[in-house]
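After the structure tokens below, expect a handful of questions from me.
Omission of a single protein chain aside, the complex is shown with its protein chains in their original locations.
Showing subunit A:
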Amino acid sequence: MAATSMAAALAASLPVPSATAAAPAPTYEAIPASMAKVIDIEADIPLASVQLDALVVTKIIKHAREAPSSTAHGLLLGLDLDGILEVSNSFPLPQHVGDEDDKSSKSSARHQASMLRSLKEVQADDSVIGFYQATTLGAFFNQALVDTQAIHQDKLRHGGIVIVHDLSQTARGNASFHAYRLTAAFLDAYKKTNFSTTSLMSHRLTFSSILEEVPLKIRTNPLLSAFLGQLAEPSKDSPSSATIGGSPTSGLGPSFSVLDLGTGGVTRNLEQIVEAVDNYRTEEGNLSYMSRQIARERAKAENYVAKRKEENAGRVAQGLAPLPEEDVSRLFKIPAEPSRLESLLLLGQIDAYGKSLAGSASMGLVKMYAANSGSDV
């Protein structure tokens, strides 16, 4: 392998600054001037951010916690306005039962349709804008997510988004939501169902360039803000705050789960890293086996062609008619180059697990020093 070509390839794979220049401002005629900027019928205004309603936040958290496996998923409903995708409602989808794939996807589609119809009747938003997926320890890359999102990005207005909720981080005291969509490069490769090395190179795909993150905001509507304010208001008859004085504490009571020094999750996280690395090793083994096979078949074919040429040269020299050059591809079946998508996704998982482990380790350091300095005094 030439050193220069490798360096060039590495340089090529570095993430390029996302140069998705804003589309030129669209022009409208029929819509009044005041609204012309914010309403786009053709979905021309690119999505700048996602806005998540408080209702959706609680719904996702509840569903993610209660679902038997860590693969809780559901649909997001809402509207887009002036580049902000407002997610105003969501509903969970039934769990897929391993077998009977066709049947379950059909019943899931029926479930969706009738839920949407029902929601429309009570004036709720009924346009699907994406889906959500619960995850633990940050690893959410999998085939199903990519497949679903690829379908959505094809069908839905603005391509739809996927909101990923990390259950383990929420349990640690930091409710986390991320919005993602597939990058154009990945989508292009996905549509051609071509994940060979050359295709990955031409698309500059690594695991970090499969998805791009969209900024996410949380919003509470005024009614809910008022109600939450009422809930969080201190109760007047709590004895301690009256006696001790000072500003009364919130009626919700403080929660310090974030200060928990416990490192119970770390073991599981490590186990999962090891598991992911094992999976990756297996996948790599498969890939290299297949590429060896390809190389062997190719060498055989080339040998055959060379032999035939030599023979022909001999025959021409003897003044005989050369043998016809046969189609080599019919004689030797060279297998197609294996898809590297699976190994790409596995690498993404390893990276995500590593990231979450690094995060919890650094948080642990901070908490340990805090506790230590506290106990010194």
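In this text, contacts are C-beta pairs under 8 Å (C-beta built on N, C-alpha and C of every residue); 3 or more make two chains touch, one makes a residue touch a chain; residues count from 1.
Note that in this section contacts and distances are computed from a predicted model.
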| With one chain of the assembly withheld, which option in "Elongator complex protein 6", "Autophagy protein 5", "Eukaryotic translation initiation factor 3 subunit F" or "Ubiquitin-like protein" matches that chain's UniProt protein name? | "Eukaryotic translation initiation factor 3 subunit F"
| field | Selected residue (touches chain absent from view) among A:L259, A:L320 or A:A336 | value | A:L259
| Pick from A:N89, A:S127, A:N279 or A:N312: which residue touches the chain that isn't shown? | A:N89
| remark: Out of A:S127, A:T206 or A:N279, the sole contact with the unshown chain comes from A:T206
| Residue touching the undisplayed chain, where the options are A:K62, A:K155 or A:R268 | A:K62
| said: I need the residue numbers on subunit A that touch the omitted chain, in ascending order. | reply: 1, 5-6, 9-10, 12-13, 51-55, 57-59, 61-62, 65-66, 88-89, 91-94, 111, 114-115, 118, 121-124, 167, 170-178, 197-198, 200-201, 204-208, 215-232, 235, 237, 239-240, 243-246, 249-259, 261, 263, 266, 270, 273, 277, 280, 291, 340, 343-344, 347, 350-351, 353-355, 357-359, 361-368, 370-372, 374-375
